[in-house]
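The complex appears here minus one protein chain, its other protein chains still in place.
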Amino acid sequence: MTPPTSARTGIWLIGARGSVATTVVAGCAAVANGLRPPVGMVTLTPPFQDCGLPPLGALVFGGHDVVSCPLPKRAEQLAAQGVLPYDVLAAVQEELAAAEAAIRPGGAVAGDLRDGHELVSRFAEDIVAFQTDNRLARCVVVNVASTEPAPRADDTGMPASSLYAAAALWAGAAYVNFTPSTGLHHPALSGAYKVPVAGRDGKTGQTLLRSVLGPMFAQRALAVRSWSGTNLLGGGDGAALADPAAAAAKNAGKERVLADTLGTAPEGQVHIDDVPSMGEWKTAWDHIAFEGFLGARMVLQTTWQGCDSALAAPLVLDLARLLARAHEIGITGPVPELGFFFKDPDPGAYASLAEQHLALLGLAGRLREGDA
Amino acid sequence: MTPPTSARTGIWLIGARGSVATTVVAGCAAVANGLRPPVGMVTLTPPFQDCGLPPLGALVFGGHDVVSCPLPKRAEQLAAQGVLPYDVLAAVQEELAAAEAAIRPGGAVAGDLRDGHELVSRFAEDIVAFQTDNRLARCVVVNVASTEPAPRADDTGMPASSLYAAAALWAGAAYVNFTPSTGLHHPALSGAYKVPVAGRDGKTGQTLLRSVLGPMFAQRALAVRSWSGTNLLGGGDGAALADPAAAAAKNAGKERVLADTLGTAPEGQVHIDDVPSMGEWKTAWDHIAFEGFLGARMVLQTTWQGCDSALAAPLVLDLARLLARAHEIGITGPVPELGFFFKDPDPGAYASLAEQHLALLGLAGRLREGDA
Amino acid sequence: MTPPTSARTGIWLIGARGSVATTVVAGCAAVANGLRPPVGMVTLTPPFQDCGLPPLGALVFGGHDVVSCPLPKRAEQLAAQGVLPYDVLAAVQEELAAAEAAIRPGGAVAGDLRDGHELVSRFAEDIVAFQTDNRLARCVVVNVASTEPAPRADDTGMPASSLYAAAALWAGAAYVNFTPSTGLHHPALSGAYKVPVAGRDGKTGQTLLRSVLGPMFAQRALAVRSWSGTNLLGGGDGAALADPAAAAAKNAGKERVLADTLGTAPEGQVHIDDVPSMGEWKTAWDHIAFEGFLGARMVLQTTWQGCDSALAAPLVLDLARLLARAHEIGITGPVPELGFFFKDPDPGAYASLAEQHLALLGLAGRLREGDA
Partner (left out) sequence: MTPPTSARTGIWLIGARGSVATTVVAGCAAVANGLRPPVGMVTLTPPFQDCGLPPLGALVFGGHDVVSCPLPKRAEQLAAQGVLPYDVLAAVQEELAAAEAAIRPGGAVAGDLRDGHELVSRFAEDIVAFQTDNRLARCVVVNVASTEPAPRADDTGMPASSLYAAAALWAGAAYVNFTPSTGLHHPALSGAYKVPVAGRDGKTGQTLLRSVLGPMFAQRALAVRSWSGTNLLGGGDGAALADPAAAAAKNAGKERVLADTLGTAPEGQVHIDDVPSMGEWKTAWDHIAFEGFLGARMVLQTTWQGCDSALAAPLVLDLARLLARAHEIGITGPVPELGFFFKDPDPGAYASLAEQHLALLGLAGRLREGDA
């Protein structure tokens, strides 16, 4: 049994100046320093002790971004929105500045494969340099950038998310796709990976609920007739997903969990509305019409009001810690036991949260034993 | 391995002229005759095939009640309320009349132990006669009567629900307490039972939801601060539960599932309001305030609108079938694997629905193998 | 002061075999015969007594439709859906048959003006014949057909709803457009009408709510930031409005009431989803994010679960009665005092329900006095 590592571990964030990334960096420092309890972090609960995960204090942050607003400034904006408490903001300035110093320019992509290769190469060099400069034992690349439009049929080049994913592979870093963007799902990136990878699209609200409610209806043999949902999002994600092409991938994930857990696809649509005034907050309403015994018509409605960054950030830290340890013990390729975290998990993952949680506990055992 | 039985099996309903009982009798006939699909019946899903459960067509109904409105009349009222479809009502008149003919007078209880013994004796004789007259292989007694007030400290006699439970034991019948009433939970009825028993308080709405939502919050390490609920009920149950003493047992079950799944008891109360105009329908609103990463305050609200009888009746049939088979293969005493069906399950049961479902599947295996 | 009329009055329904029309015919008979109280009928409340409105017993029904399912059959379907009570269905067979006998074939429209003229002529002849055959004092044509697509820029012909409206004018009948379809809003139909007309798009749910909630926010000087809505509809209307072009007119009305009552157009969209399994029932969810003092962010959510036909039918009877009396005393042209009933009322109407109600009471006074 390998002793728990405390080797310095890098987390390289694609979209490193966004709300999620900022909350990851600030929150990691706040919890590591004991300013706040580790609420929302699954890997700091008892089943994950002694699994060799890198401690929060050993995590080092950097990343790519195409926007220039520096991380400490972004953190101030999040504090004004009620996402970061003001005392936390004041206490983590140093950590924000350190991460800011490690951010390198990302790059928009013209769609041309030759340019793509050059970009991948530059991105990979940035990641390698980050590891060398900080004497890191290893690095996990996590995509937390805004959702990109779904690729169109005539797209011949790789989308940006796939270029970053390719760079992670080239740099020998583990890779997590926390968004519905293409990432490793591009045909040119299929094959046997030498690092552990996980994705895609973090499950933080409506789909999380669906992954427990769907099984409930199925286990009780209740017939779900329709499942309709509306999401109201502000922030950058609302704007990105107001584009129907961008929303398509996300909605596919939301509906897949229903088909997988119910055994049949109910009627109903999912809407994602951009409501800028909601800022970092989101609301998801679900209306589920179901039939019971003798056709009695019943309804369940749910309203989930959450802060996207606060829901996503601890899961990003969880995933990075789990994948770092997986990397350390030699696990490679997709890790379906991480389906617990995703809307659209890797093949082989369960669809119900309860089964996903059991699988995750199983992974914890493997990580503890060092059993790749 | 014992071949599936098709022996005639009795279901003796305490509260045999109530809404749930009426829906049980009418619905059993409707599904057995192919008028309606078996929506809501868990034991007619694939995992329970070949488990030796008595087929619906082999079930024979009778019971005790203190009210005199005959079953066919009660069924008409349920049709007017939209619980029983009119075509079903018309098609099951014969089965309703047969069950009505097998109903014997129940009896209010003065609280005196001597009278109690006499009542138990009369009730047991009724059950035995029902078995004999109908040449039944065995019988399951199910309490679906209105909830009785919680016993007070100075109550020396047994409550009615316990007298009926005692009668079931004396008659050698399996026993299910589908209500929060005392039933077998009376000290005078403790001990080693020679029949399988199960209870208590069928889980048909708000608590069902809580048993999947509580684990979700716990598995995601989210800190639930408060969980508040309001139930609006019409029908007899609304009136019974408007009595705080009667509601106490029910609410205890609702709150226990939270403490058991969350690991801590959140703030918040549960109200049960009698709203007569809602008739057979009930609405449950839950408001769950939780904290995420860095203390972000979020809220989930659920509204469940259901028909109590339509939710309860298929579970009553499920429980009766499962307990009949358990009885056949020699299982005795509480069956915690049936916690899936109850708000306040027997000791040893899991609290989360997912684990309860796994346990139930395990029981299905034992029943299939005839492994007591 | 003119004494109340009891002259026989015709109601000619465009879409005469639809859910709303069927409920109008059956419900009028049920209330007229004392089978049910006049719940939902505004003109049977005290302020409208002695206004000379034709009594329900004096109303005679006919209409156009392009579907062939006869009215009594359609009524059976509505009973199975819980819209018409079975005892009402049984009691109004004669009235349904009478109305069915008076239905004439409607006609789809090829878009060619010449054909249009011929259709209008045939439709008008049907209406005139209905009046003559039944010795009616007057007739009110009410469009309760499914919403038609909004006309496209290159449409040169009249939409069907306008042809029917033109037919009403030619036949000298008053006209009500209870749908968002074009009707009299076609440029070729502008001008001075010789009959009273009213429209458009009956206000039966979400917009009704908005017309009282919008003024509340405005009167309290609360700043509404976003107002988002989702409608789930089954039945024919759900399918018709799932077409974005058809939904456009309806949504315009829903959003206009906000701009008019709030004085500013908030962020937010309105969705109309076709959910066939909901049948005659509809659910509307509204999410209103508003700011209070010092920018405090607050939220109101509403969920309206209604039966479209049951909400619309009594208003159709109200409008027909009011317009019949208006016709009798010589009122011509749009009647903005009827804005109370519509999403998209005629110019000059108020936007808030309270002001619309005051205007309606004013109209009641004019009708009572016979003051055109």
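Letters A, B and C name the chains as they come in the text, with residue numbers starting at 1 for each one.
By our rule, a contact is a pair of C-beta atoms (placed from the backbone, for glycine too) under 8 Å apart; a residue touches a chain by one contact, two chains touch by 3 or more.
Fair warning: this is a prediction, and the values are worked out from it, not measured in the lab.
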### Query
The chain left out here touches which displayed chains?
A, B, C
## Note on the structure
The one residue from C:Leu44, C:Leu59 or C:Ala351 touching the chain left out of view is C:Leu44
### Residue among C:Asn33, C:Gln77, C:Asn134 or C:Gln301 touching the omitted chain
C:Gln301
### Task
From the listed residues C:Gln49, C:Gln93 or C:Gln219, report the one that touches the chain absent from this view.
C:Gln219
### Query
So that we can see where the missing chain sits, which residues of chain A does it touch?
80, 82, 85-86, 303
### Interface with the undisplayed chain - residues on chain C
23, 26-27, 30, 36-42, 44-45, 82-85, 88, 208-209, 212-213, 215-216, 219-223, 291-296, 298-307, 310-311, 313-314, 340, 352-355, 357
### Task
Could you please point out the chain B residues that touch the chain left off the display?
225-226, 228, 230, 232, 267-269, 271, 273, 275-278, 283, 285, 287, 289, 299, 301, 303, 305
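Methods note: only the chains that are shown with their structure count from here on.
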#### Entry: Other chains in touch with both chain B and chain C
A
### Message
Regarding the chain A and chain B pair, does the interface count as same (over half of residue numbers shared) or different (under half shared)?
### Response
same
### Task
Please compute the C-alpha centroid of chain A, do the same for chain C, then give the distance between them in whole Å.
49
### Task
Compute the distance, rounded to whole Å, between the mean C-alpha positions of chain A and chain B.
42
### chain C, residues touching no fewer than two other chains
303
